[in-house]
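First the structure, in the form of structure tokens, and then the observations on it.
Missing here: one protein chain of the complex. Every other protein chain is in place.
Moving on to chain A:
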């Protein structure tokens, strides 16, 4: 049975709402990708350099990651040579075969958060500007709260105008405490305070917001390292998760973001936001491949409950779904 068929079966067994949301979110890409592969296969009589060039472009459109695409095309070329394939239609099945290889192993990484059964769990959020860190924290706090956990938020973005207030509004909405200091204060000091407060209030989970920073700003990355050090010192074993928030519209730069933030803070998971637009953030596949960082959550909207646990199968299915349908027709 082909990979996609397996996928589809797995997914149809899964329930309802989540799958619907994923499908909704990903339909737009689907139309794009597979329609183009079909069109390509139909137009070419033989498999040549131009054919591969076009295929390259189609793959790149999904922001899958430049290196990944180049590797894939290289392998495809070898495969075509080895099997002496002339007919483009035959390539199609090789394509999905190769895609499988890329995503294999993708299923294994756990999307579960490392939440301590006893004592305080500290989650640190990092990322570049405007990816949706604060919003994601609000949604996640809501999720934990509704699971009956006691949550405290740390307003560590002391730089951007209005950032502390933004987190406070989320705190009110969700009904959790926000620990803050004035704008412009040292974020590491805010974390220290927040940890003391979380301990004395017997909180289960402390979620730490930080200011957005571009990964090439050395000083700001150092500041982030310091924030993490303070957390490490105050709570043994913390932070239990360092979550990098990525905007799904981001292109190849997301890979560099992941690399640099990983170096500075040892990122343990990714939250992929704004997946309800037309961009699909295919670059997370490259990130998983090259850096081994799994996606743990996806943001699918602006409402409190628009944060879903990531499901790799559904995601891959959504990205390349129509290939499945085609295989079935064959």
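Keep this in mind: a residue touches a chain if its C-beta (ideal position, glycine included) is under 8 Å from a C-beta of that chain, and two chains touch if they have at least 3 such contacts; residues count from 1.
To be clear about the criterion, contacts and distances are computed from a predicted model.
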item: Protein name (UniProt record) of the chain left out of view, among "DNA replication and repair protein RecF", "Tryptophan synthase alpha chain", "Ribose ABC transporter permease" or "Signal recognition particle protein"; value: "Signal recognition particle protein"
item: Contact with the hidden chain (one of A:42, A:117 or A:161); value: A:161
item: Contact partner of the left-out chain, one of A:144, A:170, A:192 or A:261; value: A:170
item: Residue touching the undisplayed chain, where the options are A:91, A:141 or A:279; value: A:279
item: Touching residues on chain A - with respect to the absent chain; value: 28, 56-57, 60-63, 66, 128-132, 135, 138, 159-163, 165-166, 168-170, 173, 183, 214-218, 247, 249-254, 256, 274, 276-279, 283, 302
